[in-house]
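Let's turn to subunit A:
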Amino acid sequence: MEILIGKYNYWIYIGLMMIGFYAMVAKKNLVKKVVGMNIFQTAIILFFISTSYKKNATIPIIIKSQEVIEPIQYINPLPHVLMLTAIVVMVSTFGVALAVIVMLYKQYKTLEEDEIIEILKDKK
Partner candidate 1 sequence: MIRRTESLLVETVCRILIPLIQLFALYVIVHGHYSPGGGFQGGCILGASFILMVIAYDIRWMKHRFSEKKNTLMVALGVFIYSLIGFICIFLGAEYLNYGIFHRILPVDVAKARSLGILAVETGVGITVMAVMVSIFLNLTTYGKHEKGEV
Partner candidate 2 sequence: METIVSPKPLLAVLVSLVGALLIAITGERLRNLRETWTILASVTKFGIVASMLPEILNDKVIEYTLFKITSHLILHFKVDALGVFFATTASFLWIITSFYSIGYMRGLKEHAQTRYFAYFAIALSATVGVAFSANMFTAFVFYEIITISTFPLVAHKETKEAKRGARKYLTYLLGTSVAFQLTAIIITYNLTGKLDFSRDGVFETDVSYLTVTITFFLYIAGITKAAIMPLHSWLPAAMVAPTPVSALLHAVAVVKAGVFMVIRVVLYVFGIDLLKSFDLGTILATIASFTIIAASVIALRQDNLKLRLAYSTVSQLSYIVLGVALLTPSAVIGSIIHIVAHAFGKITLFFCAGSIYVSAHKTEVSQLDGIAKKMPWTMAAFTVGALNMIGVPLVGGFVSKWYLLLGALEKGSFEILSVLLLSSLLNAGYFLPIIYRAYFKKSPGHAYEIKENPFMAVTLTITALISIVIGFYPNFIASLAKEVLR
């Protein structure tokens, strides 16, 4: 039981990730795929961020005045940094994916994968 409570952050991110992953693999609509991709990455970000938390600690902006700094008092800044990077990466991937989708739409006038495949079959 205390596993469920003590690690609930993990359960949440696993759930999110599964949703996103399923959307990526199973959905036929290209935009839905990409949205799934975003959910997937968001889940990972959630995972990282949740690892940085320490019970009753504050954000890592050190108060100048105090003379002795206790790492216990401040949450771990590293995951935040990594995730800033990951977010940007995610945004960029999203942008590129959308650009490609736009090109696809220009070519095939549809965003359904199977319809596109149909069109290609007819071409052959």
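Note that a residue touches a chain if its C-beta (ideal position, glycine included) is under 8 Å from a C-beta of that chain, and two chains touch if they have at least 3 such contacts; residues count from 1.
In picking the candidates, the idea was that all candidates are chains of the complex that A comes from, given by their letters.
As the structure is a computational prediction, the values presented were derived from the model and not from experiment.
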*Scan 1 or 2 and return whichever one touches subunit A in the complex.*
1
*Hey, which residues of subunit A end up touching candidate 1 in the complex?*
59, 61, 84, 87-88, 95, 98-99, 102, 105-106
